[in-house]
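I have a structure here, written as structure tokens, and I will follow up with some questions on it.
Here the complex is missing one protein chain, while the rest keep their positions.
Entry: chain A
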């Protein structure tokens, strides 16, 4: 079916932050854009200063920075001045505990006020912040704490008992674990009394624009997870892209539904709205359709940044559900996580009165790279066009599916509609600057002056980009990028499992679901009992990234080098002819 482009009324075009896309792209310059930030007196730059202190010291001191809705719908607010004071206290506490500039401070928290205090306070102290996904099982948590050399972790009492207590002794660098709230446990003291006792005096450390700030782990197709390292200068990209791709302004009430353990939850769930001086809404509760409409309504959300899986779950309810709520404050909706199907874009227009603006970026890019804009036509199903200041290109692919490099050169695709690997020209401020302790993998992410994203797309004659699929075996499930290797490694630790191959099985709601095919060691029978045992085994170790389905397969296909061929497993799952793998991606 051919989807009609969605145009924008003149009134909306005239009010948008980005009114003339073409002219802005031509004139845009990242150095000039720095004028939107305050910077530090000595020429330094610190994310927490841009997000909190500069507002707390000025006219927005008493403006609400954080509006937190707890599970029982009780609302707690923190103004910019209050947030500045609490983050000062946390930065001072870190110093008292002997945590220094450059040390890694981790969070394993849901959406609670301490999350914002810890992340921003640690940035004030010059520490590198690494937020973890609270639905991870103990194994991904342990691995990421070890890989990044965590010095201090802040988590909740429940998460501590479930995921940290039994593994903390396996992280030799971890000196302190603090528990959010007023109640500690053994050698994990409570954060709240420590904050109360520490100094509220201004405590910002001067950091340089290229000092390390954020460490986001992302899984790979092989090997251990990679820690993508971002610097304080990334805040410029957070600020600019929020203005252009989310149409965000200082008087907005902004709700980003992403989990704080993923990059979206930091770049846009914490930093970007605060740099604009807006009010950030944070909801502790889980997804539930009535609950989400209630948050939009009662909190008067004006700009909403969510994910395709959530939108598709809302779509499962009758359209009448939205009618019971007052969504009149809402003026802009955006989505990220996996490609947004055209039906969801159009559903937004029909049901909420606003189309959904899909955009594209990833952990390594740190900020939105391609998006649909407030004043521009939406082509349903397209991720949009590059954000001003971002140069994107498509590269012809080689036999392995990734960009073809011959004699050190890549080969851009120029014809409209032709597929290629999405690549970005380095130079945007939120580009990752390293994979933690892994210079080789970092170097291999670039070729001939381009960052290679691993996503395949095509570009139409008007410059709109359309997602085609992954160039590798990574799985996009419910907004999370799941690495098959990490899942396979855990399954292989079970005594019954000889080999495992993990794929993304297409799913109408989540995009893809993690599915594992396993072959068994001699002496183990493929029983239902064993299948359930493996499901439980995977969940215990991996949490939310565990396989949702496990199938026994005594004949796992192999490459010549003996590795399990995930692409062939996927072809079998989709019922495609196994000889024709080229059609695989067209099914997405």
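In this text, a contact is a pair of C-beta atoms (placed from the backbone, for glycine too) under 8 Å apart; a residue touches a chain by one contact, two chains touch by 3 or more; residues count from 1.
The working rule: contacts and distances are computed from a predicted model.
K.L.:
Choose one: "Phosphopantetheine-binding protein", "Sigma-70 family RNA polymerase sigma factor", "Copper resistance system multicopper oxidase" or "Cell shape-determining protein MreC". The correct choice is the protein name in UniProt for the chain not shown.
P.N.:
"Phosphopantetheine-binding protein"
K.L.:
Could you tell me which of A:188, A:478 or A:556 touches the chain that is not displayed?
P.N.:
That would be A:478, which touches the missing chain.
K.L.:
Out of A:100, A:317 or A:409, which is the one that touches the chain we can't see?
P.N.:
Checking the options A:100, A:317 or A:409, the one contacting the hidden chain is A:317.
K.L.:
Out of A:190, A:354, A:509 or A:526, which is the one that touches the chain we can't see?
P.N.:
Answering carefully, the residue with contact to the hidden chain is A:509.
K.L.:
Per the definition of touch given earlier, which of A:97, A:289, A:354 or A:565 contacts the omitted chain?
P.N.:
Of all options in A:97, A:289, A:354 or A:565, contact with the hidden chain holds for A:289.
K.L.:
Spell out, residue by residue, where the missing chain touches chain A.
P.N.:
Its contact residues with the unshown chain are 135, 162, 286-290, 309-310, 313, 316-318, 321, 477-478, 507, 509-510, 513, 532-533, 535-536, 539-540, 543-544, 548.
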